[in-house]
Each structure stands twice: as structure tokens, then as C-alpha cells.
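Of the protein chains in this complex, one is absent; all others appear in place.
Chains: A, B, C, D and E, in written order; residue numbering restarts at 1 for each.
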């Protein structure tokens, strides 16, 4: 299903302001704004608490136990990108460590999302280079087989097309197709409006039952209170 | 097996002093004091290191991908309660975020134990609102189907009856039936007596083998030392 | 497959300087220096971020839900040792807590590697006693069945012979057979040479593609660039 | 949470006709008739294809790696019972083999539901003694620690009270509280009415869309057809 | 990431002869012919041994615990199709049973591939309606939320576009993009040529080492034989 052995050099990236704007909302709001779709599987976890990133996707397809293409993708990174790495079969090996992070950072990458493992996490944490991965594992990889760069990939259950917006934080990773970025930003903004007001009410002890007018629909659905 | 669509408003809560007393011992001691039963499955993890809570259970039964009843249970919370949320099928969605946490906190909840996922964990951590959950996931939920509030539920493999004492910390979550709280507290106290003395001896290099008089039973069991 | 009910008191430990030297390189480098073997499964995780230890293995074989032999192994610990605990079947119980840690520490242990669960992790973290485990679980254990001490054991998928060098950090745990320690140290040293130089180049924006001369082999393998 | 070391000899069993009647409907229909509750987790699988059983529950609580109480529960079996075995912690050991099956069968048991492992599955299959279990495993168990018989237990995520109706087949296992058995049977009957008629229509090519009048609600929900 | 609430009625199906031709080779050969890509995750298993199917994909996107769209997709099935069902979050519920199978079969469906659970497997097996699923589970679903039909979906880690060829058997499920079907068929044919001859040689005791001329490359790679 994948085209192998190719590197697409020219991809159409989503607007960087849109990526930044979506990043400010965080994954929970953004994925709601897309109709509750676009999330990668929840096994994708940040390597340190508080990790946050948003940017445009450059993608790479890897083979199990082989990180050769991570060196190839490095050259395609532009400032503001997030590298999204998929693997052709389940693998927990540590594909990525501090040297590659140094290189990615120098190229302007904002982070890495990889459906496999990483290592040197103590150094990556000190460098504040955010990574979302399936595992942490010291096991290294070989450099023997060609994958591809900047083809559409399935990463942790989600389709990522080069140039899509990636938003990632403590709650996970969400992908926003480039063509959806503008309307998703608007939907997210609408969703967040009055959040402060709502929080103030709830802090004051107002119940969601009343604030969201749920009592009537609950009664209609048949909810019974028993004393 | 579950009665659906009901909210029990009056439950008999365990004494709050008992809940506080048991909380002071922590989950490891409390579950030992109950004959090594009462623990929820170890996949239930706190969302931040150092989380600690004890209180009386108000329970809620949820459906997969539907958090409507969390708004219903909010109204039933009294100061000192911990909400225990079960789901009718496995689900990792993020049922609970910062707005609900604001509401629960305003009602006096001491924490949440949920056999599913939560989101906004960075904010929850800043709020110091402790949650024990199966997963962390940005995916939100709908509000469409009735569950129940304050019925007995099976949460992460343990039966929790409304009013039971919940003790939770870094090591997991334990449930103490309300009628067992007093004797469990006594058993826990007895267990902890001389802990300081034991720690001092072990620090000084005394072996558990000698302190607990294990050499004879080990020999009887047939242990052989080979030089 | 295991000899049960025996304690070997005299084992040949790898040289402590070798253990220290290997520890300085970390798990990723050490396991690469052994041909990418020797790692325990990646489900073995430190109980706190930043945990690091190296030392010589004393081994213990446990039964599910039974930690009796941890008291037996305590007596065999010498300063600089790391206890490696295997279990005869999968188990997530909390075999080890703060009292045993106090005892192990008093005997000079540098840490614990256990293919099961531990508890009291908040206290263990405060004590800075590093543990790598499969789970964290409040559930305690009984003291009823004999295992063995200082026999070769399979721990998390790796064979550990008493006296082997153990290196453990945030990236996992690696075992180096005592007879391989010297040559592994040399291979690790060779591997790390010029690391600083490489990092400087990568920081300056040099690509791994060029630094490692990968362009030609990639082209030979058939990689195509598409504009 | 569990009372340990007790055997309740007198339990109130659901009517055997109700158990037989519910068994005729199968797990899918029965659990629907209870509002889609009562199912054990789907990891519970029959040891051979086509296994089917229904009966009244006698329960037993076991400890990990210890099957002593299976001998105790054997004495409490009456013809038409199904033994439901829970364990106080996760365990995949083979608690049950052909000798115990011979004994259970001689006592009139219709099957076994166990949240752990079994062995001798080839012989059990030849004997046509149906078992639903979490695993198949040759590993045997000891006989050392007391559990209980005929107390309420949580088995594979469901609360089972002695005397409840158990229905099990290729699709899983469902528990019907004794007090719900009559109304569940009626609800199941109502559900199944016209099944033959429906099947005939669908075989003839009628669509569920039309047979269930779904076109209007789908349109209302906003479904769009695009040519 | 998914367009919700739409049904595409006109899709471009791969040629049915190509689907039949690819089906004759089986999943192992077909996925090799595509460069070892295109496979769904190995947790997708047939509900009975010996299940085999090939055909053109009609796709459906479902929500967790909701099978409404399976009735919608039924209308879009043409003879020779295989329904491929994806879910927006992990779910093991039984979405599909004997009534839907009767309907799908009447429409000409060759099978179902679903990244969730099915039920009534005994009847499905008797009907010889092949299904590949993640789980078998009696738990039913509601009919409440719109998904989509015939949009590209990610199913068990693979991107499936409506009209693609699906090949499924005991070894798993593979998807062949419609535009790749012809060349994949040719590559598969080339791969299989001389299979009979090879099998005859191997049966006669010829080693793969000799038949594939591996001795020299193995020696070059450094393999050493020790007597």
C-alpha cells in the first residue's frame, strides 16, 4: 500500500499561523472541533510531562528495527515542522536518540511523533525536544532498508498527509488535514468562547446540570431520582 | 446486571474520620489489613506522581464514550467524597477534563477514580485535583445515554458500593466496605506498630531473616546453602 | 528448568571498576557495544525519572505472589550489587517496599531489577533507591515457597547469571556477562569517541546524510528524490 | 473486600427452568434483554468451538497460583450448576484439568467459568466439558491458601452472586441475577419474536434500512448521499 | 480527519477479475508482491479456520458501540464486495451478527473485515459467511450516531480506499489499492512461478541454502561454523 524508496521534496505545508493557532487550543479542543476525529491512539505518550508542540507534518515511513530514513527526512525538515514517523510493522525499538534530536533541532523541527520507541530520553528531556512515542527503549536500529519520505502514512491509527497540522500535548496527538486547518481553527475558537465564564460559574458551585440545561433531557430520557 | 437510569440520593457514607484514618496508612497497609483484598487492578494509575486521596465513594456507571452521568453525579457529591466511575465496556476515551474537575472540586470532591480515560491532565495537575485512571486521552465523549448514580459498580475489577471508603496513592487504589472500615483501621494500626523500630534495625544492617525469625522455617522448608 | 531451594553464597562478580565504567556509558551505548543484544524487555521501567545504576548482579528466583526469597537474597548482597529478581510466572504484585529497600540499601545494594511489581514508590523515590519493574502495585505477597538465590535466571526475557554487570537508566536495563565486560567496555569507548565532535557538527546544521556518507549507499539502494 | 475462609452451603439458586430457558436464547439475546449489561469481559473464551452451557452459579474465590478451593467447591456443586471462579489477582496458571473436570461432571456441573487458565484442554474437549477461561496454560498450582466458596465475586469484570443464572456460548458469558431471571426471560422472548420473519425478509433482499424504518431518522440526523 | 455523515454511492471498484486473481494467491504472496506492505495488523483474525475471501472494498466508518451505519452500508453492497469497517476509537463490542450477515449475503457481500467485535459466530460459521475481526463479543450496540460510507478509512492500521481489492485468509488481511491491482497480480504471478519445482526440491531434501545460493553471502556476512 506504500510507495517505497521515494522522497518528495516539495510538499504543501499548512499555514504556520494556523498551526500556531491550533496549537494554542491543545489537542482536546482541536479534535472536538473536528467532530471528535483525528486523534492518534492513546498509547502515544510524551516522553516528559508538560511537552507541547504544534507544527506542520513531514512524514517518514520506516521498517521495523531500521532508522535509516530518519537521516533522510532530516534534510527535508523546515523550521516549524514536526516529523511524523510510521513503521510498516509493530516495533518498540529505540529509533531516535540525542544525536538525531540535535540534528532535527538544528533544522528547525518542533518535535517528533513516532509509532515506535526512542532512547536517550534523559538528554532529550534536558534539551526540551518533545517526542511522542509508543515506547522508550535502549535498543538501537540498523540502516539497511529504504522507506519513504513525505508520502501519506498511517501513524498510530491516523492518516497523516505531508503538510498537515500536528498538535500534541500531555493529552495526546491530533492531526488536522491542511485543508481543514482554517475551519477547524474557527470551530475551536467558537468552542472555547465563554470558557472563562463557565469556569467561574462552576467554581461558584453552579452545576453543569443547570448551566448546560440538562435536567429536562435527562428527565425525558427517563432518569429517576430515588430518595 | 446493572439497574440503569436511577440516581440514589441518600447513601450511607462511612464515617469521615475513618476515611481520614485509613488514608493516613496508604493503600499498601490498608489492603494488607483486609487480608490482601480490595485493590483495584494495577492498571489504575495516578495522573501525577505523589497524588494521594481518601474519602467516601459516590459511584457512577457510564457507557462507553458517554460522560453524561458525570454531570449527574456532580450534584450528589458532598465534601469528603471521591467519585468512582465504572464503564459498561472497555473504553479509553477522555471522559473528564478541567471544567468537570472545577465543578467536582467546588462540590467538595477529594478526587476521581475512573476505569477509563481523562484529559486536560496538565491543568488537573496544576489544580492538584487527583485522578486515578486507566488512560490519558484527548478524545471527548457524547452525552446521550443514561447510566446510574450510587448503585454498586465493578470498577477496575473491584466491587464498590456507595459510601465505601476509598484510599488511593502512588501505589494504586483500594476500596474498604463501610462496614469493614473500623476493624480495618484497627488492623492497619496494629500492622504499622513498631514500623519505626523495624526500619531502624534494618538501617543498622539487621537482616529481615533474623528480625522476622525466618531462618528456621526456611531450613524446615528445605533451603540449602552452597559455598 | 530451575534448581529450586538453593542459595549459592560464592559467586564470581565482575570487576567493580568495569561495572562503574560501563555504567558511565548508559544502556543505549552498552547494548550497541554488545551487538545490540543483552537488553531486558522494554516494559521494564524505572519508578522515577532520572534513575541510574550499575553494578554486579545477585539473582533471585521468586514464585508468583511470594517474596520470601527477597529476605534470603538480602544477606547475599555486597556493596556494589544490584538485585535481579525473576518470577516463575507472570505476576504484577508488589513484592518490594520501603522496609526491604532500607535493608537492601544498608547492605550496599545499588538498586533492584524485578520482573514483577513494587510498592511504596513515593518513599522509594524519596530514598533515591532506584528500581526497574514491570508494574507498580500495592498488592503484597506471602512468604511460603522456596525459590533460589544466585542461580542463572531469565528476567524480562534476558538471561542473567550471578556476577554479571547490570546497567540501568531511563532507557531500560542491559545485562553484560562478566566475561564480556572488558571487551564491551572497550567497544563502548570506541563507539563514544568523537561523539562531542559529531554533536557539534549536527548542531551546526551538518546533516547525518553527509557526516555518515549515506548519500551513495542510499542512491545505490534505489532512493529517488521527486520535486 | 472479600470475606475469606468461608463456605456457604445453602444458597438460593435461580429456578432451573429459567436457567434452561435463558440458555436457549444465547448470550447475545440475554444481555440485550438486560439493557446490555451483565457480560463478562470478552477475553473470556470457550476452550472449544461450539461450547454452550447454562445453569446456576456456585462461586469460588481463588488466590493466584493456588487451586485448593476448587476441591472445596466441588462438594457444593448440585446438578445444573456452573462453577464461577474468580482470582484475587491476575493469573494465567492452569488451575483446572481433566481430574477436576471428572469430579465436577460427576457432581452434575454443566461447566466452568474461570478468570484464569486451564489445562488438559484436549481431554476436556473430548469429555465435552465446557470451560470459558482467560488462558490455556500447562502451569499447575499449589494448594496452600484459603479462599471462599459461595460468596459474591467479581469475575472478569462482572459481579456474580451465588445462585445467579449463567449463560455461556461462543460469544461469551453473561450473568443474570436470580431476581432478574424471570423478567429477563420475558424480555428475551419478546426480542426474539418475529426473528424468523425478519430473517426471511433480509434473505429476500429487503434492507434493514426499510425493515426497521431507519431512513427518516438517518435523514433527520443529517445523513447525506452523494452520487 | 474523517468526513462524517456522508454516503458516497458511486465508487470506482477494482476489476472483479483482478480481485479474484489476487485472491487465488493468498495474503502472504500478495503482500510480498507489494513490497511487504498493505497488511492489516495481525490481531485481525478469521472467526473460523479456513475462511477465505477476496473482493472489492466498500468502507464504513463507525463510532464506538454504535452499528447504525452497518445498515446504511448494506444498501451500497454490490455482488463481489467485502465490507471494511473502521471505528473512531478502540472498541471490542459485537457490531455484527446473523441478521446483518443474512442481509449482507443477500446483497452479494463476500465477507466482512471489522476493526472491532462480532457475535453469533456459531451461526456465521454455519452460514459460511467469513469475518475477520479484532474480537468476538456478545455485547450489542446502539444506533445513534452518524458515521460515513465509502470514505477512505484506516482499518487495523491500514488505509483502505473504497474500491480497493481486499484479500483475506487464515494468515490475515491485505489491501491492494485499485490502481496497483494489475501490477500486483503480475508481481504475485512472477513470485509464485516455480513454486511447485521448489517444493519438489525441498521435499527431496535439497536445502534452501543451496537452492537459493545463500552459502556465499552468509560467508561474506561472516558466518562461522564451529565443530
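Just so it is clear, contacts are C-beta pairs under 8 Å (C-beta built on N, C-alpha and C of every residue); 3 or more make two chains touch, one makes a residue touch a chain.
None of these values were measured; they are calculated from a predicted model.
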item	value
Displayed chains contacting the withheld chain	A, C, D, E
Those residues of subunit E which, in the complete complex, touch the missing chain	26-28, 31-32, 36, 39, 42, 45, 49-50, 169-172, 174, 195, 198-199, 202-205, 207-209, 212, 214, 218, 221-227
Where the missing chain touches subunit D, by residue	5-10, 48, 68, 71-72, 74-75, 92, 94, 97-100, 102-103, 106-107, 117, 119-122, 125, 135-140, 143, 145-146
Residues in subunit C touching the chain absent from view	1-2, 4, 34-39, 41, 88-90, 152, 154, 157-159, 175-177, 180
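Keep this in mind: only the chains that are shown with their structure count from here on.
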item	value
Least hop count linking subunit C to subunit E through chains in contact	2
Intersection of contact partners for subunit D and subunit E	B
Interface residue overlap between copies subunit A and subunit B, same or different (over half shared)	different
Gap in Å, rounded to a whole number, between the CA centres of subunit E and subunit A	28
Inter-centroid spacing, subunit D versus subunit C (mean Cα positions, whole Å)	43
Where subunit C touches two or more other chains, by residue	92, 139, 145
Category of the chain touch graph - line, ring, star, complete, other	other
Pairwise chain contacts under the document criterion	A-B, A-C, A-E, B-C, B-D, B-E, C-D, D-E
